[in-house]
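Yeah, one chain of the complex is gone here, protein chain that is, but the others are all in their spots.
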Amino acid sequence: MIKIQKKNFNLEKEIKNIKDNLSSVGAVSSFIGYVRDFNNNEDVKSICLEVYYEMAIKELAKIKNNAIKKWNLADCLIIHRYGELKVSEKIVLVACFSEHRKNSFEACKYIMDFLKKDAPFWKKEFYYKRSSWLKNTI
Amino acid sequence: MIKIQKKNFNLEKEIKNIKDNLSSVGAVSSFIGYVRDFNNNEDVKSICLEVYYEMAIKELAKIKNNAIKKWNLADCLIIHRYGELKVSEKIVLVACFSEHRKNSFEACKYIMDFLKKDAPFWKKEFYYKRSSWLKNTI
Amino acid sequence: MIIKYFAWIKDITDKDYDEIKNNPPKTINDLKKMLCESYPDLEKHINSDILRYAINMEYTSINQKLNSKDEIAIFPPVSGG
Partner (left out) sequence: MIIKYFAWIKDITDKDYDEIKNNPPKTINDLKKMLCESYPDLEKHINSDILRYAINMEYTSINQKLNSKDEIAIFPPVSGG
């Protein structure tokens, strides 16, 4: 499932929602990305995340489907927020559901690597006296 | 933080509880292990998890501290349950908190590998007509 | 044809998108030329090859042909996650 939304999400509910229908799943690997308080040697106040919504849905679905096929996942959840986010707020959740842990770990890492490279989101960081558009580093 | 407990836990609350004090953390990688409905070619009804409590606390603390040092983690949470658990219930949570995702991913995988190998827990699976003590596979 | 702008590209174009009804560019290279003329401040970025182009929400890295009904997007390196 792919969700691109402004509002926050609850990890327990989002993961339970999918896991409850998958009793053969023994392993869920997840990654949660947060707004950091310090970047580029400056204190961060907040960020604004811009998204090319329709393309992001397509790109994330593509990445998700590749991972599901490659690691035989039972399911995969990607939630990415956009809009104004304060320090310590969640930005992204990736959760991979598989029978055993090896596949879920590898799939989760793969999805994050591609998401950082190809998903059309842009972060603008607001510091105390200026703001700056970011570029992902690998 | 290490918790060895009978009762269930809430992912959102447990992770938020630690994350709220760590505003420099941008990455949390986590693993959740669940009771699977099928193992050893048999339908599983439930499991019973036995623990050598005092030694498990020591072993998990050792694994946690090694991971924190090796990957410079801001923190690390391990929750492991014991007692009777039904299919689809959570067994274990490992969550690694770091500035960037690479370290949290690697640390989380490392902790799970060691936990499976060295943490003194034993699973007894209950099938429909018999039960069996398990041995972890790598 | 719709040309969409994102992130700091939008700071240069000062708008979210352009709609081109007459004589739309026929290739990505045509589009680049057109953009350099309309937005001189974009030229150095277009020439530096850091920008990415999508046609109907699919990345393109070659000088692909464009259709008058295409939705083209031009944007800087992404920074989500």
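Each chain gets a letter, A, B and C, in the order it is written, and its residues are counted from 1.
Keep this in mind: a contact is a pair of C-beta atoms (placed from the backbone, for glycine too) under 8 Å apart; a residue touches a chain by one contact, two chains touch by 3 or more.
Since we're looking at a predicted model, the values are computed, not measured.
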{"item": "Displayed chains contacted by the hidden chain, counting the whole assembly", "value": "B"}
{"item": "Touch with the omitted chain, as defined above, among B:70, B:86, B:100 or B:117", "value": "B:117"}
{"item": "Hidden-chain contact residue, picked from the options B:15, B:49, B:67 or B:95", "value": "B:49"}
{"item": "Where the missing chain touches chain B, by residue", "value": "33, 49-52, 54-56, 58-59, 80, 91-92, 112, 115-124, 133-136"}
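The working rule: only the chains that are shown with their structure count from here on.
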{"item": "Chain pair with the most C-beta contacts", "value": "A-B"}
{"item": "Separation of mean Cα positions, chain B and chain A [Å, integer]", "value": "22"}
{"item": "Chain B-chain C separation of Cα centroids, rounded to whole Å", "value": "48"}
{"item": "Centroid spacing, where centroids are CA-atom means, of chain A and chain C in whole angstrom", "value": "26"}
{"item": "Interface hub residues of chain B, defined as touching at least two other chains", "value": "none"}
{"item": "Per-residue overlap in chain C, given as positions that touch at least 2 other chains", "value": "none"}
